[in-house]
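Left out: one protein chain. Kept in place: all the others.
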Amino acid sequence: MSNRETAILLLSCRDRKGIVAEISHFISTYEGNILHSDQHSDEESQTFFMRIEWDLAGFTIPKARIAAAFEPIAQKFKMSWQLEFSSRQKRIAIFVSRFDHCLYDLLLRHAAGELTAEIRLVVSNHEELRGVAEYFRVPFFHFPISKKAKAEVEEKELALLAEYQIDLVILARYMQIVGEGLVERYRNRMINIHHSFLPAFVGAKPYHQAHSRGVKIIGATSHYVTSELDQGPIIEQDVARITHRDSVADLILKGRNLEKLVLSKAVKLHIEDKVLVFGNKTVVFD
Amino acid sequence: MSNRETAILLLSCRDRKGIVAEISHFISTYEGNILHSDQHSDEESQTFFMRIEWDLAGFTIPKARIAAAFEPIAQKFKMSWQLEFSSRQKRIAIFVSRFDHCLYDLLLRHAAGELTAEIRLVVSNHEELRGVAEYFRVPFFHFPISKKAKAEVEEKELALLAEYQIDLVILARYMQIVGEGLVERYRNRMINIHHSFLPAFVGAKPYHQAHSRGVKIIGATSHYVTSELDQGPIIEQDVARITHRDSVADLILKGRNLEKLVLSKAVKLHIEDKVLVFGNKTVVFD
Amino acid sequence: MSNRETAILLLSCRDRKGIVAEISHFISTYEGNILHSDQHSDEESQTFFMRIEWDLAGFTIPKARIAAAFEPIAQKFKMSWQLEFSSRQKRIAIFVSRFDHCLYDLLLRHAAGELTAEIRLVVSNHEELRGVAEYFRVPFFHFPISKKAKAEVEEKELALLAEYQIDLVILARYMQIVGEGLVERYRNRMINIHHSFLPAFVGAKPYHQAHSRGVKIIGATSHYVTSELDQGPIIEQDVARITHRDSVADLILKGRNLEKLVLSKAVKLHIEDKVLVFGNKTVVFD
Partner (left out) sequence: MSNRETAILLLSCRDRKGIVAEISHFISTYEGNILHSDQHSDEESQTFFMRIEWDLAGFTIPKARIAAAFEPIAQKFKMSWQLEFSSRQKRIAIFVSRFDHCLYDLLLRHAAGELTAEIRLVVSNHEELRGVAEYFRVPFFHFPISKKAKAEVEEKELALLAEYQIDLVILARYMQIVGEGLVERYRNRMINIHHSFLPAFVGAKPYHQAHSRGVKIIGATSHYVTSELDQGPIIEQDVARITHRDSVADLILKGRNLEKLVLSKAVKLHIEDKVLVFGNKTVVFD
């Protein structure tokens, strides 16, 4: 919640001594003021994770040259890393089917300044939500899906996403299996909301499954999409209490609150560069 | 939370008109004052459930004859039913292995007057917790388990439970599969605590499973024991938030709080006659 | 969650024997099937509360004559009571200032079928939210407020509410003290959302107060409006965890989620006739 322009470094590497010292020395040498710094060491795999954010006001390396200047340190520690700037907002495409609650929620939070990103387009396999997109002045694209044309549609979607330079795809109750090509292109950059507390109730109709099992709590899970259904790295989960009085229809209704909260939370974490993927898990520097 | 002596009627039957009227008329006719009344209709199966509790002060049928007096109504509606009295405390046996946290929790809540029941004995396959039972002045029985003697041990346990007229068996992190004979004898009267948010992470080492899947929330589940592992009717569940910083050891530690709360809550609901089993689900009149 | 037409009786009276029997006998005699029944006895004040709902299909008294038929029972027990019908939706006016999140939330939940009521009009002291009301096709009325004209404006508002036969007024972050006349006319029928966990942080700028006190949890409270500021009967509350990292701006943002959930929950409880006011407290039959 600030108007400062900042740089954010997200990195992971094999854990060893001196990483923090070297990075903070780098920032300090060029007159950067560190605003946030989080780190985590995974003992099992001996992996070190870091998110460090500094104020660019007074930083003596111009933005365009920071990456190159940092490169030697990254190489020394064999880091996986990315450099982000708070001034460069991520460009988002939202995929929907007919359910409007997650779409409205994302658009309203965006309008309220809660999600600092550009929502560039809405894609749907149905026409129903065109009016919603238009109310918020976001271009709407309709791609009807037929079994035959599936590959062809995916090609068009990929082209569209490329044209709009999309950084993040949000499946806001999209209800379709996304093709391999899209999944690969947006690896760790495509967020889905699943309406159960994963790994319970994978697949179709999780509220029906929950009702049938007689659980006392339902949940929702937001995760990056991988090629295995509902198995991707979990970003955020939340739950709500239910009772024997709740019908499946009640679960669907209560679940909508969860879906909205969990999806928007995950999106917010992602666009603020607070999520690092690690195997099939996430490190979330919240 | 009261010292009044009350009668509690728990029942289910096919839903039709007039059930509530007939039952409340019965109580009213004999000068009973209804203190609590809960009902539920399961629309799918057209089943009616009820828990009704009334003050016995001034009730004109003596306790010993209430059941017989109610019988005609029960037959008319083909009810499954049971009649309980608040003055007749349930007799409990607690089964444990080596973990002491759930045992302490139950014994302390009992000592504090939170659980209105008699804890008659503690059974264990190890000696470790004898001291705990003795501190609280509860008889402790040690039944070492070997693969060979399994059936024989179960026989002895059944005899012991019969001798002590046990109404409810609590598996307080017992860590053993209970034999069919015991399961059958204590059908809907044997409560287990499973250290996951069922149906996620059935079986062994659920905290390891949760850590490996990278969930952001862990849970605990209390359920009646059936012959299928971790598949019995769920009575109560609760959850706690975790992060990537939590090791398996941290999950075990955080989970202990959940296990204690969830198990004691389920036991309290059961001994206050607030749980009705219905297929593989429960109706909890809380 | 059902399409059945039902009658709902909400009542309170001095506790004594036979109330439930008499009411259920009344319903049963005229062939009504009781769908839900909840009761509560307040021991301190010896007051009995009940909500009973029955299916009107097959009920042999016509709707228009049920009240008269029930009157003798009501008189016998000296009940405060009201009779509602699920088919008669409550007519709602929403008062707002400039914040749009609660207004959007109510209108979207209404559009999604979550709130079974008629949202008849939006009243505001500003023009900003006219577009929102119009998008949802709800008439919007602008009453600018000046210190001088306060009484006059209230007169106009009362006339408007009367004209539209409004049953329930929702102050959806209205940010204005409502006049005595309105408060009196809508006693127990005007719901406010206060952005703190009452009774903590009464009055202005509760998020600033919370930040300054250094609490670790913030809340929101929905209550009926009385003439004493933030002192009315509480219907619903909820909370969210915060940390030292959260600025006042963050609290405002996190609080918006709470405000939406708590206000819509309270409204839903009210329009489903599940709230009974009792002194300065509520009995909520959820």
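Some observations on this one:
The first chain written gets the first letter, and so on, giving A, B and C; residue counts start at 1 in each chain.
Just so it is clear, contacts are C-beta pairs under 8 Å (C-beta built on N, C-alpha and C of every residue); 3 or more make two chains touch, one makes a residue touch a chain.
Everything quoted here is computed from the prediction, not taken from an experiment.
Between the chain not shown and the residues C:Ile193, C:Val225 or C:Val284, the one that touches is C:Val284.
From the options B:Glu114, B:Glu180 or B:Glu228, the residue with contact to the unseen chain in the full assembly is B:Glu114.
Among A:Ser24, A:Gln176 or A:Gln209, only A:Ser24 touches the chain left out of the display. Screening C:Pro144, C:Gly181 or C:Pro199 against the full complex identifies C:Pro199 as the residue touching the chain left out. Contact with the chain not shown here comes from a single listed residue; of B:Lys63, B:His101 or B:Arg213, that residue is B:His101. Within subunit A, the residues in touch with the undisplayed chain are 15-22, 24-25, 27-29, 31-39, 41, 58.
Along subunit B, the points of touch with the absent chain fall at residues 1, 100-101, 104, 108, 112, 114, 135, 247, 249-250, 253, 256-257, 261. On the side of subunit C, the interface with the absent chain consists of residues 40, 42-43, 197-201, 213-217, 219, 233-239, 243-245, 247, 280-284, 286, using the contact rule stated above.
Here, only the chains that are shown with their structure count from here on.
Between the CA-based centres of subunit A and subunit B the separation comes to 42 Å, rounded to the whole angstrom. Distance between chain centres (mean CA atoms), subunit A to subunit C: 37 Å. Residue positions 247 of subunit A each touch two or more of the other chains.
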